[in-house]
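Yeah, one chain of the complex is gone here, protein chain that is, but the others are all in their spots.
As written, the chains take the letters A and B, and residue 1 is the first residue of each chain.
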Amino acid sequence: MTYHNLLFVLAAVFAVWAVMAKKLLTSAIMLASLSAAVSLIFFDFGAPWAGVFELSVCAGLITVLFIGAVSLIRAEEEKHPENRTRFYALPLAVAIFAIAAWFYLPAFFDELATGRQMAAGGGTIGLALWDLRRPDMLGQVLMLAAGVFVIKSVFPRRTENK
Amino acid sequence: MSTFAMEWYLIAIIIFTGFYCMLASRSIVRQLIGLEIVSKAAMLSVISAGALTDNLVYAQALIITMIVIEVVVVAAGLALLVKNFRLHGSADIWKLDSLKG
Partner (left out) sequence: MDKGLLAYLLIPLLSAVIIPFAAKNRPKLADILANVTLLAGLANLAWLALRPSIIRGEFADIPGDGLSLLLVAAIYLVAFCVTFFSAWFLDEHLPNRQAYYSLILVSVAAMCGVVTTTDFFTLYVFIEVLAVTSFALITTDESSGGIEGALKYFFLTFPASALIIVGIAVMMMSLGGLSFESLRIFMAADAPAGTVTFAAALMMLGFLIKAGVAPFHAWTPDAYQGAYAPVSAYLAGIVTKISGVYAIIKLATLLRFFDGRAQAVSEMVMFLGMFSIALGALAALKQTNFKRMLAFSSISQVGYIVLAAGLGTPLAIMGAVFHLLNHATFKTVLFLNSASVEKSAGTTDMDKLGGLEHSMPWTSWTSIVALLSTAGVPPLSGFWSKLLIILALWESGLKTYAVLALLFSIVTLAYFMMMQKKVFFGKKTAAAESSPEVSAPLLAPVVLMSALIVALGLLFPYFYTYVKMVAERIIL
């Protein structure tokens, strides 16, 4: 219980840190830590499949992509640093939001929870994907095809220009 | 207060952080980071709702699809960023103001 809430708090801390970090590289690493915290939460909920995917894809692949892009533009970013006051104000803003929300949101969410409808549960993840969410699989195929064509279109192979 | 309300309260804080980042920053990379934070929080809300209603298998099926979407979206965003950097030599979103009216 405490461990569970602690993981959520940890995720929030990593999120704030990712926004506040001065170097983009630190931001990217904190984002990976956020992903790792989220995947620990998934494991804690008893959702190992989601946890594994989150850990390998979001904490792994996306971080690699981010770090690649960041290292490409880092020099330029550091030449023109942003105004940092707005980022230093973030902990304050989060604190104000957290205190203000404390009076309203938990009560509201408790009310939301009363409207719940229990499901049968059970089954395996493979069956759920295949039986209940088959159109989504088609969507995934389409998404991956779209991803390939996007990269092909944004970075075309130029033969005649060189 | 139930666990569920506590979880969603913290999720709300994470979403707030992400949106704050998107509003405050001028850098495209930081905007993408804000977007990532928001979408992580959205995933947490799905799994939390699934746990509350004993529907975890279904929620996991949704999350796996969401992760695939997220990868492609982030890849597309970074591709746009790199291309913009090659064309303009900057990653500052407010420098994009050639279209006005």
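One rule holds in what follows: contacts are C-beta pairs under 8 Å (C-beta built on N, C-alpha and C of every residue); 3 or more make two chains touch, one makes a residue touch a chain.
In this text, all values refer to a predicted model and were calculated from it rather than measured experimentally.
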Quiz item: In the full complex, which residues of chain A touch the absent chain?
Solution: 111-113, 115-119, 133-136, 138-143, 145-147, 149-150, 152-154, 156-161
Exercise. Could I get the residues of chain B that touch the absent chain, sorted low to high?
Key: 15, 18-19, 22, 28, 31, 35, 38-39, 41-43, 45-46, 48-50, 52-53, 55, 58-59, 62, 65-66, 69, 72-73, 76-77, 80-81, 83-84, 87-88, 93, 96, 98-99, 101
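Keep this in mind: only the chains that are shown with their structure count from here on.
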Practice problem: Could you tell me the distance, in whole angstrom, between the mean C-alpha positions of chain A and chain B? | Solution: 6
Self-check item: chain A to chain B touching residues, read off their complex
Solution: 1, 4-5, 8-9, 11-12, 15-16, 18-19, 24, 27-28, 31, 34-35, 38, 41-42, 45-47, 49-50, 53-54, 57-58, 61-62, 65-66, 68-70, 72-73, 76-77, 80, 82, 86-87, 90, 93-94, 97-98, 101-102, 105-107, 109-110, 112-113, 116-125, 128-129, 132-133, 136, 139-140, 143-144, 146-147, 150-151, 154-155
Quiz prompt | Complex interface listing, chain B residues touching chain A | solution = 1-14, 16-18, 20-21, 24-27, 29-30, 32-34, 36-37, 40-41, 43-44, 47-48, 50-65, 67-72, 74-76, 78-83, 85, 89-92
